[in-house]
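In this view, the complex is presented without one of its protein chains, the others remaining in place.
As written, the chains take the letters A, B and C, and residue 1 is the first residue of each chain.
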Amino acid sequence: MAKAFGIITSSADKKVAGLQEYRSIGAFSFLGRYRVIDFPISNFSNSNINNIQVYIASMPRSMVEHIGTGRHYNINSKRGKIQILFPDQTMANEVYNTNIKNFRRNIEQIKKMEKEYVVIAPSCMIFAQDYDALLQDHAQSGSDITLLYHKVTDAKKGYATCNVLDLDGNRVKGISACLSDKDEENIFMESYVMKTELLYSLIEKAAAVSSIYSLSDIVNAELKNMDVRAVEHKGFFAPITSLRTYLKANIDLINPENSDDLFKKDWPIYTRTTDACPTQYYATTSVKNSLISNGCLIKGTVENSVIGRGAVIEEGAVVKNCVISAYDKIGKGAVLENQVVDKYATINDGTKVIAPAATPGYIKYRDKL
Amino acid sequence: MAKAFGIITSSADKKVAGLQEYRSIGAFSFLGRYRVIDFPISNFSNSNINNIQVYIASMPRSMVEHIGTGRHYNINSKRGKIQILFPDQTMANEVYNTNIKNFRRNIEQIKKMEKEYVVIAPSCMIFAQDYDALLQDHAQSGSDITLLYHKVTDAKKGYATCNVLDLDGNRVKGISACLSDKDEENIFMESYVMKTELLYSLIEKAAAVSSIYSLSDIVNAELKNMDVRAVEHKGFFAPITSLRTYLKANIDLINPENSDDLFKKDWPIYTRTTDACPTQYYATTSVKNSLISNGCLIKGTVENSVIGRGAVIEEGAVVKNCVISAYDKIGKGAVLENQVVDKYATINDGTKVIAPAATPGYIKYRDKL
Amino acid sequence: MKQNEMLAMILAGGRGSRLHDLTNKVAKPAVSYGGKYRIIDFPLSNCANSGISTVGVLTQYESVLLGSYAAKSGLWGLDTKDSGVYVLPPREKADSDLDVYRGTADAITQNIDFIDNYDPEYLLVLSGDHIYKMNYDKMLAYHKAQNAAATIAVMPVTLEEATRFGIMITDEDNKIIDFEEKPAHPRSTLASMGIYVFDWAKLRALLIKDKDDENSSHDFGNDIIPALLNGGEKLVAFKFEGYWKDVGTIDSLWEANMDLLDENNELNLNDPTWRIYTEDAAPLPAYIGPDAEIGAAYITQGTRVEGEVKNSVIFTGAEVGKGAHIIDSVLMPGVKVAEGATVTRALIANDIKVSKDAVVGSADSKEILLVAQDV
Partner (left out) sequence: MKQNEMLAMILAGGRGSRLHDLTNKVAKPAVSYGGKYRIIDFPLSNCANSGISTVGVLTQYESVLLGSYAAKSGLWGLDTKDSGVYVLPPREKADSDLDVYRGTADAITQNIDFIDNYDPEYLLVLSGDHIYKMNYDKMLAYHKAQNAAATIAVMPVTLEEATRFGIMITDEDNKIIDFEEKPAHPRSTLASMGIYVFDWAKLRALLIKDKDDENSSHDFGNDIIPALLNGGEKLVAFKFEGYWKDVGTIDSLWEANMDLLDENNELNLNDPTWRIYTEDAAPLPAYIGPDAEIGAAYITQGTRVEGEVKNSVIFTGAEVGKGAHIIDSVLMPGVKVAEGATVTRALIANDIKVSKDAVVGSADSKEILLVAQDV
């Protein structure tokens, strides 16, 4: 039993065009059969952190149904608990909807945890991390807070709403928005390890200073008073911060080199099963370099794409560099390139929708076109 | 498998002083170990209605945790589902927060049900009802809608926010607020059986006529165009519409004559277990005519009261005609009469809080006095 | 149906010896089928979908894997407060020594105490090794409407097939007037599917009588059904139309898998109103590599295909290397076919490795090749 409880923040500050109108990023489907929230929850479960609070900013239905009581995440319901925590009321002015406000609203639930440490992780980033190891490392270091970061060499692309860490060795000197024109940056993975007592005091301090402070703001403001240390994360890392990065994260993981790095035998990523049957392929099909979920009927051509559960790709349809979501129907002779097609959409026979890779298209939930 | 799905409405129009500041009526604890929502869910489960939608108006946390995936209500998770549905956003002006608005927000989920009939029940009323029998009765009658009512002889007391049915035989002539000065009234139990298609059309009609129409308003307005029939409910019935009726419903059910009528062997009321151990009674105790949940320590005097899980009644304390909630501590020599004490409250040694039966007192969640 | 109005007992003790090496380590009901399922998923999912709450699984031979699998009652949603799947091997009792189940009826007799705990009105007896979808609730409704002592599900077979089955001779009202086990000259083509609904009280009395009958083989077909008929009880036939398969041999197991390649196959595993539930291994979706060639195929998640797959069924965890060819074959769970290998008209058993450039099976073989050792 770990000495920590886990918090998964809502990532309400990230904005992904289209998809996010219908659910929060944590509830986005991912790689055909997962949801983004499966990654942080599985990380906690695999790290023996069995008391998990998932903070939700809005549109909770799909998240509540997906998480359930957490049995499918291997959490013993008697010894552990996945608790879903809701905001009081969403404020019209979005700047007020901070994670600090959400923590304060649910402070009684945080106090019930009775664990010495807290580990905080975001709901919008795809990576594997052993938090138990990080926790032990943190306790040994004697630091006040340990933050996790990932070194990237393409900082100009795709990290627009992320923060970066300014480091002096492994000491954190500053946390700021990723606006630089450098290629190399230390992207802050919005993951914290600290004593629960310290989280209480930071929540109180943040509220005293500014109503719009988030946790990273108050940590940044308090850097001079605390020993805040950074640990570098190695391995696959993909923040979901835009439609383009969402599509890219999916397509990058078709490559077994990437997926073998994220999905390890001793680090299972759990999800809810839907009991779909295997996928049926037809004599007319051509499938290359793709991930195909169960329950599909594939008659057409699929390349470099991720196909969700129960999708139908009709004869002569061509799907390239796309994420096709669950229960989509792609009609005969339709052509899709660089598209994210939301669930239950119908692409009529012969429809062609092609976008450049840098600015992929989004096709709406239940849309017909 | 029943041909109907079930809807449990939020009862957001009822106002219970105190308790409701912390949770909706469905999430109120009841008889020490239940919650009010256990009654409508168990009614559906026992009636073989395994697809259940629970509509929530606000403060969903405790309801979400209590309901979980519904296994404890005997719902096979593969064949059935308890789905929790949330409002879009609570409107500042409460008149807008109608059940029709909540249905419209979640209309896609209603459409997925694919059942011929719908049974609608309130979350705020305590009674047992075989909806499968009512459904068959409805189908045979050929009526458009069947409503359930209970005949009372104390209509002046405790039904203030309920509606009454104006009947001609079993034909419904009108639905109106219970404002009469008569003692005998037919209290409308906010339970409906109708075809799902009719519910769709009523939802659309209501929205077209008035933004503040609730389901009962539109049914009332359409009475002349439809065959609406009423069926009388027999047996224990207690609407939770005020602090007084909440206290009364609890205390009435201490009496085995009432509890034997509500809790029948072939009609179990399911709830979530908390794994509390049995209750410890001491040599100093005196307990008369009370219901005592598990996990309590009882040293003092308890009369005509319902005691929730894990409560402590210290030596010399006197508790009469009260609902003591889970984890309350009643200090030495404290005296409570006609009080509803919310959870985790502490009554200090020697404190006396006495109210008349007609206007019981409420002691706040986590309060110390 | 009402909670525990009808209890189901699945006879899952068969050795399935005609499945050769496939059943060395697992009982036949635990054999894999259809990419991701085990055979016993079918009766268990049928029970769940028919609203049955309590299921006993009567195991006997090599049941450790079958037992631990069936015990995961949540896989079929049968883990609510008052439901469950209970694995029931033979056991020692106060009044009798430990003994194997002597026949299908004896397996029920030895578990009368278990059944009595639930006090059901009806008992449903099923076989654990048939592939089909069936609503037992409808069968129960028929049983009640006919006011029968026992109802037996039957399906029409050809006259030739009829010689291999228990055959029911019925009158125009589906009342069973006679019964023949594997008749040389069948008088009817209605074959028993081994699916029975009994009035529990009547069956119980009969089983207790049968228990000490030294001339009895303690079998439903041989002893219990004839005894009911002779006793003048009303037995009726419940006609089933649809896909039903007893996968008793390697050929029939292969064939049952191949049936799934036809989009319009009668079994229709893609029916959202009657799902077959099974263990979910939580792997990635199927990875189809850049050089893969996929023809008509049935492929489940957790597989990696980098070669050619035509007219084949690929089970969870199976892998097909670059330049490998899988033709008219079934790769059971965990099979690894290395680069350049060719597999034709074969059924490769669980976790078998086919080495680089190996050639397995042939297009001309009459029988399907079972590969149960690494090649």
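By definition in this document, contacts are C-beta pairs under 8 Å (C-beta built on N, C-alpha and C of every residue); 3 or more make two chains touch, one makes a residue touch a chain.
Just so we're clear, the structure is a prediction, and the values are computed from it rather than from any experiment.
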Partner chains on view for the chain not depicted: A, B, C
Selected residue (touches chain absent from view) among A:N76, A:S176 or A:N348: A:N76
Which residue of B:N99, B:S191, B:S290 or B:N321 touches the chain not shown here: B:S290
Touch with the omitted chain, as defined above, among B:G32, B:P60 or B:G331: B:G32
Residues of chain A (touch criterion as defined above) contacting the omitted chain: 1, 48, 71-79, 270
Missing-partner contacts on chain B, residue numbers: 31-33, 71, 254, 256, 259, 263, 268-271, 273, 275-283, 285-295, 297-298, 302, 306-307
Touch list for chain C against the chain that is not drawn: 24, 59-65, 67-68, 71-74, 79, 81, 84-94, 98-100, 111, 113-114, 117, 282
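As a convention for this text, only the chains that are shown with their structure count from here on.
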Maximum centroid distance from chain C, chain identifier (CA atoms): B
Two chains sharing the most contacts, counting C-beta pairs only: A-C
Centroid spacing, where centroids are CA-atom means, of chain A and chain B in whole angstrom: 38
Chain A and chain C: spacing of chain centres that average the CA atoms, whole Å: 41
For chain B, residues contacting two or more additional chains: 71, 78
Residue numbers of chain C (touch at least two other chains): 74, 275, 277
